[in-house]
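Heads up, the thing below is written out as structure tokens.
Removed from the display is one protein chain of the complex; every other protein chain stays in position.
Chain nomenclature is as follows: A, B, C, D and E, assigned in order of appearance, with residue numbering initiated at 1 for each chain independently.
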Amino acid sequence: MKILWIVPITSPGDAQINKTASLLKRHAYPGTEIIIRKVSRGTESIESRVDEAYATIPIIEEVLKAEQEGFDACIIGCAGDAGLAAAKEAAHIPVVGPGEASLLIAQLIGRRVVLLTTLPERIPSIEEKVTRFIPRPQFFIYPVNIPVVELQMNVEKTIDTLVEIILKSKERDQADTAILACLGMKGMAEEVQRQVKIPVIDPALAALEMAQALVTMKLSQAKRIYPFPPLKRRFL
Amino acid sequence: MKILWIVPITSPGDAQINKTASLLKRHAYPGTEIIIRKVSRGTESIESRVDEAYATIPIIEEVLKAEQEGFDACIIGCAGDAGLAAAKEAAHIPVVGPGEASLLIAQLIGRRVVLLTTLPERIPSIEEKVTRFIPRPQFFIYPVNIPVVELQMNVEKTIDTLVEIILKSKERDQADTAILACLGMKGMAEEVQRQVKIPVIDPALAALEMAQALVTMKLSQAKRIYPFPPLKRRFL
Amino acid sequence: MKILWIVPITSPGDAQINKTASLLKRHAYPGTEIIIRKVSRGTESIESRVDEAYATIPIIEEVLKAEQEGFDACIIGCAGDAGLAAAKEAAHIPVVGPGEASLLIAQLIGRRVVLLTTLPERIPSIEEKVTRFIPRPQFFIYPVNIPVVELQMNVEKTIDTLVEIILKSKERDQADTAILACLGMKGMAEEVQRQVKIPVIDPALAALEMAQALVTMKLSQAKRIYPFPPLKRRFL
Amino acid sequence: MKILWIVPITSPGDAQINKTASLLKRHAYPGTEIIIRKVSRGTESIESRVDEAYATIPIIEEVLKAEQEGFDACIIGCAGDAGLAAAKEAAHIPVVGPGEASLLIAQLIGRRVVLLTTLPERIPSIEEKVTRFIPRPQFFIYPVNIPVVELQMNVEKTIDTLVEIILKSKERDQADTAILACLGMKGMAEEVQRQVKIPVIDPALAALEMAQALVTMKLSQAKRIYPFPPLKRRFL
Amino acid sequence: MKILWIVPITSPGDAQINKTASLLKRHAYPGTEIIIRKVSRGTESIESRVDEAYATIPIIEEVLKAEQEGFDACIIGCAGDAGLAAAKEAAHIPVVGPGEASLLIAQLIGRRVVLLTTLPERIPSIEEKVTRFIPRPQFFIYPVNIPVVELQMNVEKTIDTLVEIILKSKERDQADTAILACLGMKGMAEEVQRQVKIPVIDPALAALEMAQALVTMKLSQAKRIYPFPPLKRRFL
Partner (left out) sequence: MKILWIVPITSPGDAQINKTASLLKRHAYPGTEIIIRKVSRGTESIESRVDEAYATIPIIEEVLKAEQEGFDACIIGCAGDAGLAAAKEAAHIPVVGPGEASLLIAQLIGRRVVLLTTLPERIPSIEEKVTRFIPRPQFFIYPVNIPVVELQMNVEKTIDTLVEIILKSKERDQADTAILACLGMKGMAEEVQRQVKIPVIDPALAALEMAQALVTMKLSQAKRIYPFPPLKRRFL
């Protein structure tokens, strides 16, 4: 099967994209081909609802193009699932978000989930999305207070911070499962899990698993809740 | 006070906008000045999440411009509250949506609320928004099966259809309050209420009341849940 | 329009009532006339469910009288909304409670709401009312530990206490919006808001706004959930 | 132990009160003495929130008197639990409502509960109380459309009506348990249960059981949520 | 009436069983005969879901035998309600669990409930059961960190620990009611209540009350949600 991973922001350079590609390839099943494409406009990074608005149009365009080219599924490479509902509406093929994918996996294995994000400002909009999957008093969101772009600069420091916050939440909130809810933290789950001794979910991998599962099971988003948008003149 | 009413779609002609203006003026308190402005790009009408995505950017721009010009509040002229969260984030001044405003007024006076929309395809995304305000088994959404653009063409027929559906929901769902949840139905609530004998809310008026209330009370959206988006390069 | 503000307790003197009158007049829209009337029996102050029971009968009587005299709406001057459901049942004209009005405005602008009350004993009955509007883990109630009658004696001290508790709740509960949930705190919201830097709602003003909104929109409580009580012999 | 059954309405004659007395005595445990007292003022029957307001003051007075006379518990003889929260506040000894008692017993044995009431107008206020105990989509309320005072006039007809409605709800709502939620239906549960073949709860007996249980277990309402009302001047 | 109390674990000796017998007899109503029987296989103590699985088969067998012998009701002597749903399915006569019984009594008298268990490992499975009766943010579970078998060895120490934890929860969680949610704590509620000054529920007594209530009211579990299991070959 052929899966498109959409980088929904304009800033990542080749090095970073290659890192994502290598992580995904290492975890894909044999027979899964993953293509990565970056949007050419929108926003540098997604840190607000305004950013999400700017990212959505290019995401929709990428999804529609992928569908025409014969891709089997798309993943939106943002743990905040920016533009996800609109993209699901626009396409026949399954579109998966790392946020929703990791929240569902968290429910399979745990109950009280701690989510790590970048900055305190992200919490309200993440909270809105999480409550659709997990009832409110069972999740906890904490910021690492490191901007997205710096997360991968000093991986060791990022991991130390993640470990410290998860251990605190284990103690205070009885958290039993963690989600590294920013794709800038991708590739770190395994090491963090080794240190915190509770399951730690990498949303990039969760999305990859779910996309492959839907294709294998011949499923896609229900058109009754994501109906195709009527044809009309739209331009920006 | 000075309130901007944003027409978030490109299709309405002068006649229709004048009708809105006259309705709002008739209901505004003395001292309230209402300006109506139409976006110059985006989408013809809002009937899907994809349409919402296209409408959001011009809405944000209008809100920011209004703030700089000294407006006291903005109303997004769409009962689906398109772009509302992003607009609240972007601005200091209060931004109000007719959808949220009418749902709150409905809770003040009733309990089991029936919402009328245009087409069945609109129901899933409206449902998502309503559940944030009213617990799920207490609202009911029905389509009139008349496209937005035709609602005002034959007002009598539209009113007849609205009355018929509300009466059925009164019987079947024990609905006690109705919301005409598409701005194409604006100006009809009073006559419909006369016929169905339960309260009928016009979202345009609800939004106008709430915007005036926030300005009078010197309140605006909480910046803790609608933080200002960080400055960065965004373009489409 | 003509609105009756019912003082539902027997203790307030003329000075205090004049203060309320002046606050309301300052915030009413041109064309709104506000009359204040105090009940002549019942209870000195409302600090328990027993007090609410004593206050309810005179409130119902005042509402019925107001309706006969041609008032357009009534407001029950108690942030605990004492007697509200019974009064809504008894009348055709809208009856509004400051508690419900401020909870609805809070949902329009924020998400995590802190409510300030007088004494710890008030918390359980307030909690019961709040849960009808806001899901449980999203509000927080704290007492200022100042009896109702002393709140207005030393306004500066009351404001200092309010500010201190709200700032703590901002930190601990991530509260983003505050309600001064006792009418003894009325007129202080603006100054408190200036200091705590999150929106602060004055229930007296919220009720005034909502009452004016309902009258303007020609709406009243749904008779399906507040049916008129059958005629019968009732006496105390 | 000594339990006071308060008849909270003024209309019942001696015949009806004797009927209640005999039902209660037949089901009380050896050693339980039940006294029945009727309020001397308030309202003829409880069919609205206004009625509840009129009934509450005399109920509180009866409860306080019973406590001084050494009663071990009080039951408010109204399936709508009129005045219950205020009475719990006022007393040290346990006060039990037939409504709450039967809802708890229903949860012990079933899941989808159908409640029978007198008139459609009663549904909204009963619904408010039920939702505190049973989540909303799991109960169903239907009126028998017989006024309280006529329920005991033609017992056979009342039972036929109850059976018919419960059988319908068994079919349509998958109801598995029924509550005869008006004390005018008391003494009929056993025969109705025989006919409908699902458990049918008599609130009078449920309240009696719960009152005896609390006294035996030396428990009473938690004063943290039903704090004693402060002493003050209250009069009507 | 004749009630069977099933000791669902193999470890208790005669001394402990006599203690239970004496506690139950002291609180039963005249006319209630209580027989205690211990299972002859299964597990030594119930401290995990695996233990519950081992305890369930012998419990079902005891319940079926009791029914054939003419018992009126059964109580499963485990505050975790091990095997309860299966036992309710298997029998016509009412089967009651101390856990469900005490949670319902807690709702009759209080709102914020603290539950005491033995070890931290018990919390997740207890939490699962409690949420079916009490909405999630309103209960709090703490371990005493004393294994089941040691609870009755040093009663004074156990009571001191219970008191200390309940007092802390009163302060931190505003708990208003407590449940000693392990039958190893039985017989201690009265003394603990004296010291903590909030109601303290003994699940053994709660179950006894509920079983007697169901028999007196001629009620049993609804067969629509606990249907008899079809006959078939089952063996272990």
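Just so we're on the same page, contacts are C-beta pairs under 8 Å (C-beta built on N, C-alpha and C of every residue); 3 or more make two chains touch, one makes a residue touch a chain.
Note that this is a predicted model, so its numbers are computed, not measured.
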Chains shown that the absent chain touches, full complex: A, B, D, E
Among E:33, E:121, E:150 or E:190, the residue in touch with the chain that has been omitted: E:121
Touch with the omitted chain, as defined above, among E:47, E:67, E:81 or E:202: E:47
Touching residue (missing chain; options E:35, E:57, E:134 or E:167): E:57
Touch criterion as defined above, residue of A:43, A:125 or A:193 at the omitted chain: A:193
Footprint left on chain A by the chain that the document does not show: 27, 29-31, 94, 96, 100-101, 104-105, 107-112, 133, 170, 174-177, 189-190, 193, 198-199, 201-202, 205-206, 209-210, 212-214, 216-225
Chain D, residues in touch with the chain not shown (by the definition above): 111, 135, 137-138, 174
Chain not shown, touching residues in chain B: 123-124, 136-137
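Keep in mind that, in the parts below, only the chains that are shown with their structure count from here on.
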Farthest chain relative to chain A (centres taken as mean CA coordinates): D
Distance from chain E to chain D - Cα centre to Cα centre, in angstrom: 27
Whole-Å separation of chain centres (CA-atom averages), chain A against chain D: 53
Centre-of-Cα separation between chain B and chain A, whole angstrom: 31
For chain B, residues contacting two or more additional chains: 111, 174, 224-225
Touch-based graph of the chains, sorted into line, ring, star, complete or other: other
Chain pairs in mutual contact under the definition given at the outset: A-B, A-C, A-E, B-C, B-D, C-D, C-E, D-E
